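One chain of protein is taken out of this complex; the other chains stay put.
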Amino acid sequence: MTQRLIVVIASLLFTLSAFAIDTGKAFDDPEMQARYERLIAETRCVTCQNQSIKDSNAFIAADLRREIQRLMSEGKSDEEVAEFLVTRYGDFVLYRPRMTGKTMLLWIAPFAFILFAIFAFIRVLRHRMALTMDDEAADGGAAQ
Amino acid sequence: MIPEIGHFALILALSLALCQGVLPLIGAHRNDPAMMSVARTAAYGQFVFVAISFGCLIWAFVQDDFSVLYVANHSQLSLPTVYKVSAAWSAHEGSLLMWIFILAAWTMAVARFNAGIPKVLIARVIGVLGLLSVGFLLFALLTSNPFERLIPAAIDGADLNPLLQDPGLAIHPPLLYIGYVGFSVAFAFAIAAMISGDLDQNWARWTRPWTIVAWLFLTLGVALGSWWAYYELGWGGWWFWDAVENASFMPWLIGTALIHSLAVTERRGLFKSWTLLLSISAFSLSLLGTFLVRSGIIVSVHAFATDPTRGFFILGFLGVVVIGALALYAWRAPELDSDVGFSPLSRETFLLLNNVLLVVATTLVLMGTLAPLIVEMLNGGKISVGPPWFEIAFMVPMIPLVLLLGLGMHTAWRKQSTGPWIRLLRIPAIVAVLIGIVLPLFFYGRVSLLLVVGCAAAAWIVISSLILPVRSWRREKGASAITRSALGMSIAHLGVGLFVIGVTIVSAFGVESDRAMRQGETLDVAGFEFELREVREVQGPNYTAIEGVVEVRRDGEFVAVVRPQKRQYLVQKNWMTEAGIHPNWNKDLFVALGDQLGDGAWSVRIQYKPMIRFIWLGAFIMALGGLVSVSDRRYRKSAS
Partner (left out) sequence: MNKYLIPLIAVVVLIPILILGLQSDPRELPSQYIGKPAPEFDLPTLKDPQKRVSTADLRGQVSLVNIWATWCAGCRAEHNFLMQLHREQVIPIYAINWRDNRPGALDWLAQLGDPYVASGFDEEGRVGIDWGVYGAPETFLVNAEGHVLFRYPGPLNRTVWDQEFAPRILELKQ
């Protein structure tokens, strides 16, 4: 398995730290171009060690960029582009996890944690406030 | 011969570490001064032998001893000497030895600088550190011996990975490890306290300087890693939420919570179980980080190439250490509840929120990092969690935190009266919001909600951090000279403000352009003209390179010349990109050379990075604040 990967990488003359360059703009329309750049930044290169297809020099990355460009010029939406990629490579290929089933928890987590934290915080605060009032009562009302 | 000495020294270090680990702990239990004093001697001894071992490894590199397998794999005759030295810690075995060396150094420091700390506590601390050393030494000797021989010796080595042939390798790992490993001291103090059952304000005062120093080194280490990735990897990014980056960031987040929590424990005897748990967590996350990087469990350009056997060993060690510590915690923590109170508007409140928000942030980062693994284990297939998720998730606890930061600093302990507080802070708050709107609009021509929030938060933190130092400087209202502790706090928080400004501006206004260019052509990016004047071949000490000479002008006026290169190293034959960067205090101009396309055209990536240096400047200032804080008189007093 590792042998195979070394072989692939060597064969692809994988440049260690290069990055992906298209020969020109993919789209003339700045909005489409911006959308394209965002999509390719969020798509994972399937052969590389954790790089987006925007930054990768591997030819698969170039192929995938070309496919995304084609899909966008056919008028496909972001979801449809994601669907195309996921059908072929699975959720692995998306750096932005989809908000479905197993990854739903990931998107809920930040807000759930904050809510939980706020509740816990308020509880502790109430407890400490009560202790302060006990202190004050014990001191005969002279608070520090 | 030298490698054998190195190997043998390591074995001796192990036996000393065993003494250091076992005897003082027994001695502390029995209150036996003789056994406890073994701690210091053993610690010094272990350090000497580990230093000898590490020195032998470096010697083998400098002497081009390719009969040592590790040297043959990571060095080469024509490698510049400075890189031969840093190659010693460029891969798993050598960097593990460096870890052991740094742990021994910290231990020696604790053995040397502990005036005023009870002998029993110190004996336990050094004992725990000794046990940790035993674990790492066993790991090295049993699975990762850097002195393994290569028979017959190689004629020449396989060369150091070109990505690592850079000053960054000389500085980033050592700084990072000093930080990572430094948290073991706080950990040891926590274990010692849990064993004895004594955790009081003195304990916090003794632990705090050690923790701050570790934290400041980790800050520098992480910041340097980010900077190195920026200029070395060629794509102009400074943080990718890669698993290994996260592995260094999580201890930092918890470490930050820890130094703040220690402040509360020291001052008011509160948050004891928080402080304990944070001490355990910081080092546990360091261990987890080591595991993630060295076990082969994740894919990352940062990960060491290694095998699962080593992974099992580290995991076993991690399990024993963390479960042991947390079991002690579950036992002792219930006894630590104090009856002290505080009112809603108090510094304690803000520091409690600080703890909570940082822990939420860390948990989220941990979740995102481990999610792909967990989902796969639950047979959910392979998923990826990348920057799009991390950036949003991280913002959720961080935005409130940066806003609260400016308030907490000026809030009194136990109870702050609202009147003076509001009077102090309302003008800075208003000014901050105004700056938040004006700055992006005036300098960059655009506003958005996120931009305003980011700039306003940064301005708010900066202004708020300056209040105390400025007041003290002007001796306002009879204010006394500011303590180093408070000054350090102000400086460190100022650093945070600078960091936020850097991140906000570069994220919002950075421009990136990938184009094909021929010699003589000019490209316009972000108001600058970039002309590719020529492309030529150059020679380096152990590489040949194709260099592009790019002249940058603004409105026709000369700004700079940058020379991006594509290097081919002689041995490994891989091509590497060296970006041409023109740095400036308020912007970077970044040019990288890509592939040669047909008919004399080259693909070029040009980036405009406004305020990016503030990111690393901010981190550096944070570390400086830590340094100033630690030099406070009360840590240098010998009596308790």
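Observations
Order of writing sets the chain letters: A and B. Residues in each chain are counted from 1.
Following the convention adopted for this analysis, contacts are C-beta pairs under 8 Å (C-beta built on N, C-alpha and C of every residue); 3 or more make two chains touch, one makes a residue touch a chain.
Since the model is a prediction, treat every value here as computed from it, not as a measurement.
Of B:Leu277, B:Leu351 or B:Leu487, it is B:Leu277 that touches the chain left out of the display.
From the options B:Glu4, B:Glu148 or B:Glu376, the residue with contact to the chain not on display is B:Glu376.
The residue touching the chain not shown here, chosen from A:Ala26, A:Leu64, A:Ala82 or A:Ala117, is A:Leu64. Subunit A residues in contact with the hidden partner, per the touch definition given at the top, are 1-5, 7-8, 10-12, 46-47, 59-60, 63-64, 67, 86-90, 92.
Although one chain is not displayed, its contacts with subunit B can still be listed: residues 273, 277, 280-281, 284, 291, 295-299, 308, 311-312, 315, 318-319, 322-323, 326-327, 329-330, 333-334, 370, 373-374, 376-377, 381-382.
In this text, only the chains that are shown with their structure count from here on.
Here the CA centre of subunit A is 22 Å from the CA centre of subunit B. The touching residues of subunit A, counted against subunit B in their complex, run 13-25, 37, 42, 44, 49-52, 55, 57, 90-97, 102-103, 106-107, 109-111, 113-114, 117, 120-121, 124-125, 128-135, 143-144. Taken together, the subunit B residues at the contact with subunit A in this complex read 161-163, 232-235, 237, 240, 242-243, 299-301, 303, 339-344, 348-349, 352-353, 356-357, 359-360, 363-364, 367-368, 371, 375, 378, 380-389, 392-393, 396-397, 414-415, 512, 514-516, 566, 574-577, 592, 594-595, 597, 601, 603-605.
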